[in-house]
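Every protein chain of the complex appears in place save one, which is left out.
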Amino acid sequence: MNSFGQLFRVQIFGESHGECVGVVLDGVPAGLAVPVEDFLPDMERRKGGNQKGATPRKEDDIPIFKSGVFNEKTTGFPVMIYFENKNTRSGDYEKLRSFPRPGHADFVAHKKFGGFEDYRGGGHFSARLTTGLVAGGVIAKKLLRNITIDAVITEIGGDPDPERGLQKAIDAKDSVGGLIECRVKGLPVGLGEPYFDSVESLLAHMLFTIPAVKGVEFGSGFAAAKMFGSQHNDPIETMEGKTSTNHAGGIVGGITNGNELVFRIAIKPTASTPKPQHSLNWETGQMEDFSVKGRHDLCVALRAPVIVEAVTAIVLADLMMQAGHIARVI
Amino acid sequence: MNSFGQLFRVQIFGESHGECVGVVLDGVPAGLAVPVEDFLPDMERRKGGNQKGATPRKEDDIPIFKSGVFNEKTTGFPVMIYFENKNTRSGDYEKLRSFPRPGHADFVAHKKFGGFEDYRGGGHFSARLTTGLVAGGVIAKKLLRNITIDAVITEIGGDPDPERGLQKAIDAKDSVGGLIECRVKGLPVGLGEPYFDSVESLLAHMLFTIPAVKGVEFGSGFAAAKMFGSQHNDPIETMEGKTSTNHAGGIVGGITNGNELVFRIAIKPTASTPKPQHSLNWETGQMEDFSVKGRHDLCVALRAPVIVEAVTAIVLADLMMQAGHIARVI
Amino acid sequence: MNSFGQLFRVQIFGESHGECVGVVLDGVPAGLAVPVEDFLPDMERRKGGNQKGATPRKEDDIPIFKSGVFNEKTTGFPVMIYFENKNTRSGDYEKLRSFPRPGHADFVAHKKFGGFEDYRGGGHFSARLTTGLVAGGVIAKKLLRNITIDAVITEIGGDPDPERGLQKAIDAKDSVGGLIECRVKGLPVGLGEPYFDSVESLLAHMLFTIPAVKGVEFGSGFAAAKMFGSQHNDPIETMEGKTSTNHAGGIVGGITNGNELVFRIAIKPTASTPKPQHSLNWETGQMEDFSVKGRHDLCVALRAPVIVEAVTAIVLADLMMQAGHIARVI
Partner (left out) sequence: MNSFGQLFRVQIFGESHGECVGVVLDGVPAGLAVPVEDFLPDMERRKGGNQKGATPRKEDDIPIFKSGVFNEKTTGFPVMIYFENKNTRSGDYEKLRSFPRPGHADFVAHKKFGGFEDYRGGGHFSARLTTGLVAGGVIAKKLLRNITIDAVITEIGGDPDPERGLQKAIDAKDSVGGLIECRVKGLPVGLGEPYFDSVESLLAHMLFTIPAVKGVEFGSGFAAAKMFGSQHNDPIETMEGKTSTNHAGGIVGGITNGNELVFRIAIKPTASTPKPQHSLNWETGQMEDFSVKGRHDLCVALRAPVIVEAVTAIVLADLMMQAGHIARVI
């Protein structure tokens, strides 16, 4: 389904090459100032900017508030944020209809939606859908006063020097994957609603909706599987719960413990590699050579940090509301 | 919150050292035979059996059907499955109240629930809660005819020979972590409800509710971050969607593609290590030495495979219902 | 589905002649004292007491707290309340299997659940299921400090003297319907979450789950359809929103306005009338004469007030939580 959240809910809509993409945010407290300029830095980050390896497709990505805002402040009713798709060039995609692109949703979407799916540019599966999420994230971040969320790329193509990792892909004329790390400072103790709505569960739920995410780990993550308990346990130092190490990544028993929240996600290489591929042609029923045209990122991880921050903020804002830390009127 | 699912819902209840643990399953189709003996193998697996490193605490773990079953078949109404806690020995835990145990929820539960939480044996945070989930998993597996779910331990303490990895921990008188891999065969193409209810999102949501899970990865997982697109893409070979490789792990665009579903999870070492620890004493406000008593697993990963299978089955049964593959009356 | 609520959730289970009935309450704040004796007055009212016209079936109806309570106070985790069914006499019902009882769910349940439903005494459709709701209502009432909820019978069989209305039915050897009115005092202004979760919507949703309810009206209700606007509008007298009349019944725009909340519900006559009936015999496929045996209320409205209060309290407690009026720890 296309909505998520308990008290702070996101409903997503739109397609890559349709008229628009956007979100309806339900549960936004009344009285929050939402000047457009506050959204532009994160919208710009999502575009991948002028980085090497980012798609040459450019959209203005100016959020248009269609409801829920009056006199530049939220009203307490659904905030609909709308983004026009201006710079579409579907012709590129039409040519590929005979090849369901490996690594893309073409094949499964066709099977599931009986051929009625909007296949242009990936339709609803496109990373363009994250535009609305990033805008929702800006609102969520505003609600999380004194809490900072920072996601950064820590590795591209296995190289901790992302610049160099990216250059290797450019040189190889191939797409490439990457690692993102996110850190959240300033969280109160006690967020999270286990059994089922643990902080990890909700964050992982949202993180795995970001296209190309293949793995999520918190704190020590996969390394924990190799450790002894005496190494892994974080000794508690103070009555406020400060721990000397942070293998837990800020969450114990599904609940924040007041230390820094830390997690990492793995992003696979862009499925639309410039390299020729050999895969099924639907019309002939045979595997054949073909190439993906269109404008694509070589490394989707480049755009991912701001999206990771956005979904993190959305989840945390909801949990903060459930815990009574955010009032209904700001 | 303590319920999960859309058409097939699980509501969990109980505490480690209270009277019982259990689940209410809502949405179970009518007419399903549920003889107690069909549950016993998985219940037994959850106990960790007689394996070295598994807790000496033993419960009979016989599921008692308190509602929703009539003439040994499900009625279509909520199935309440109840497990008595017989073998409790809370005295061990009382002694530790002055030390919030590192790696456990003691500290966060105390802060969040104002000291009213049932702290005995971890209360609602205990792995004992998974008893009900495993029973729910048996019912979900029954609904998934011709689909097989197999989770196995692939590594203990970093050693691909789990027996040897465990022995190292025993020798070190320490607890230890492990890796689990789960494979699901026989899934139809088209399960999954993106944008937000992708297969990865729902599975990760549930997998991170299992105590001690620190990471989840699908298909190539974290290795994908180091790869080029031309390596990672799975060429499609047949009109049914069979791919020559399976880096996707059976899911593309959040939807099953008909290939084997593959994922791995990282389990941290049991927080209750036999080793002495140095951490906060709540009464003195100082860090002091202490040891965790009680009966504990050295390696919680030993019990995890059947729990992983159970939550996987629960998620997949729900998605199969949403996709119309499971009727309301069997 | 068998659960309801947003932050304060009720999951119902059980059958009339199975082992038990009960509820799991999720979202109950920690620290609430729940001595059994606080439940007994409402449990007693639900039984219809010794009133003429109430079923001679008697159950002890002692709530047993199976989870979520520790040291006599709630822990913040799911509170499972269990009621044993002791006084069952299913033989009476077996005889009727050839006749789907008019006014009962026998026919529809058989069609919907393929014959696997627990038909004994109405199974999950029995008014016995309301036992758990009444217990949940007691907890909800405790959360609604300084708010009073009172439901009373205002009419039986069309007679405003309920005693006399009931006697008419006894004399006629027939069952009979009734009217209930409920008034809630002390509510704050601002409860209700329109658009879809207006106070009327949530209350009506829950009220129509009570067996035999055929109508619900708020304030002026059906009489409003005959009025002019100048008569119906409630003039506002004070800055706190006190109105001189209360045709609105305390709700405007789906939100409480600080005046008394007033609504009425219509209860149909007990379907199990002692009178002989002429209806379909499933075995012969013909309409035939038959009589319903078993122990039944002549007038289910007699038991209804406490159930009406309970579901009202449950809805209002949830709305109070959503509005931030009830803390997570009491």
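Points worth noting:
A, B and C are the chain letters, set down in written order, and residue numbers restart from 1 in every chain.
The definition used in the following text is that a contact is a pair of C-beta atoms (placed from the backbone, for glycine too) under 8 Å apart; a residue touches a chain by one contact, two chains touch by 3 or more.
Since the model is a prediction, treat every value here as computed from it, not as a measurement.
By the touch rule given at the top, the unshown chain touches A, B, C in the complete complex. For the chain left out of this panel, the touching residue among A:Pro35, A:Gly114 or A:Gly285 is A:Gly114. Considering C:Val28, C:Ile147 or C:Val213, the position touching the chain not shown turns out to be C:Val213 (whole complex).
By the touch rule set out above, chain A reaches the unshown chain at residues 1-3, 9, 11-15, 18-22, 24, 26-27, 30-31, 66-68, 70, 73-78, 80, 82, 112-114, 116-118, 120, 123-124, 328-329. Seen from chain C, the chain kept out of the figure touches residues 1-4, 6, 10, 12, 100, 102-105, 107-109, 111-112, 124-125, 129, 155, 157-158, 169, 172, 174-179, 189-190, 192-198, 200-202, 204-209, 211, 213-239, 241, 243, 247-249, 252-257, 266-273, 275, 277-280, 282, 285, 287, 301.
Although one chain is not displayed, chain B still touches it through residues 6-7, 322-324, 327-328.
Basically, only the chains that are shown with their structure count from here on.
Distance between chain A and chain B, defined via averaged C-alpha coordinates, is recorded as 26 Å. In chain A, the positions touching at least two other chains are 6.
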